[in-house]
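Below is a structure I'd like to ask you about.
A protein chain is absent from this complex, but the other protein chains hold their places.
Showing subunit A:
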Amino acid sequence: MKLTKRYFLQMLTRLATVALLSSTASISSAQEVSAELDAWLKENALGAHAMGEENWDEIVAAAKEEGEVSVYTASGRIAKVVDHFQALYPGITLTVYDLGSVKTIEKTVREQDAGIFTADVVTTGNSGQVIHELLANNRIFNYVPAHFKDKIPEENRDPLLIRVNEAMVFFYNTETYPEGAPISNVWELTQEEFRGRVGIKDPMGSGSSLMGLAVLVQFPDEMAAAYKRLTGEDIVLGDGVPDAGYEFVRRLLANDVVIFKSGSKLADAAGAKGQDDAMIAMTSMTYISRNDDKGNVNAIISDLDPASRMVYPNFMSIGANAPNPNAAKVLIAYLLGSPDITLETKLEKPYIEGASFDLLQGLAPYHDAGSVSPRNDVPLPLGGEIWDEMVGWNVSADFMWEQGPRLRDFWLIHSSQ
């Protein structure tokens, strides 16, 4: 008996040690750049040491020297370019970690806390956490290839380079509404006529849906003004509702908005043929391509007061202490597409094959209606030309960081009533 007791004590102490060790591991790092990291940044001309000019051929040569590059991504579509990338840059092996948006951030943070640096490129949406948790804490660094700098408007590369922009828009069924868009003001969705006839992708389960919704909440004054334009009256806020942005969310939920788990299901629900009472869908514009794939009859409402597209970004960046920084740079340039593209370039579907692929490079899987390159010299994808006709707002990373959790709470409270 004595022996077992002793063993127990020893084991318990060991266990406590393990627990303690693991608990210290997740305390986040300071915001100052350590000398070690600074040296790495200097060597690779990143962060504060970024230079206006660079010798691209040297970078490519160094990348081939490194021989491999890994990307942590929230989007699985990158996997489709692996062969093409490796053929274009023989000698560099591309490994894709398709992790989804939550795990991309989680894995980056946890690994770096433990002193493991394996992420070369990190690409995900979720602007609040990417900017304020990763970038602000020196877990990732911005890199814009010098030869692309003047092709990318500043808002698309500062503070962080955007890989593609996407937007939440409103779909309507053209068989239910053959005369055109059934609404011209977003507040109409909160009226009796659309009770239970609006669908939204669950903002609690989807970062992109939350960002799309947040864009409307971000502009309470404009929302209040739009309400007045529709009804002629000032908006009356519900109990404890801070402003007209949140009030829109409250009324949308009170009007029995139907919550969908998946955006594609929602697009099909709104757009399936043969419906005489189809719902309006608040969803990613990307799903308009299901008109071709699934025979949907959706159309996008392009002229909506106060906004018809709510834009949210997908970022890309280089991980701190990335083991293959040069290959990371090459991959980022590749994901932006070939510099040879101009607004006049004719790109043909399927983009993921032949000459179009060679031009679009890493952009090819994303060159789809509803996704827009950060560059100003890439033509809009076929079927997505409506993007430029729409008035819209962009999500703010600061707003997401400070208000995102509150918006979720607000949604949770009002969706459980």
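Rule of thumb we're sticking to: a contact is a pair of C-beta atoms (placed from the backbone, for glycine too) under 8 Å apart; a residue touches a chain by one contact, two chains touch by 3 or more; residues count from 1.
Please note the rule applied: contacts and distances are computed from a predicted model.
Participant: Under which of the names "3-isopropylmalate dehydratase small subunit", "Iron(III) transport system permease protein", "Cytochrome c oxidase subunit 1" or "OmpA-like domain-containing protein" is the non-displayed chain listed in UniProt?
Facilitator: "Iron(III) transport system permease protein"
Participant: Which is it among A:89, A:170 or A:260 that touches the chain not included here?
Facilitator: Candidates A:89, A:170 or A:260; residue touching the omitted chain: A:260.
Participant: Among A:93, A:255 or A:275, single out the residue that touches the unshown chain.
Facilitator: A:275
Participant: May I ask which residue of A:49, A:64 or A:103 touches the chain that does not appear here?
Facilitator: Touching the chain that is not displayed is residue A:103.
Participant: Could you pull out which residues of subunit A are in touch with the chain that's been left out?
Facilitator: 1, 3-5, 7-8, 11, 15, 18-19, 21-23, 25-28, 76, 79, 96-99, 102-103, 105-107, 110-111, 113-114, 116, 129, 133, 196, 199, 202, 204-205, 207, 210, 240, 258-262, 264-265, 268-270, 272, 275, 277-279, 292-295, 350, 401-406, 408-409, 412-413, 415-417
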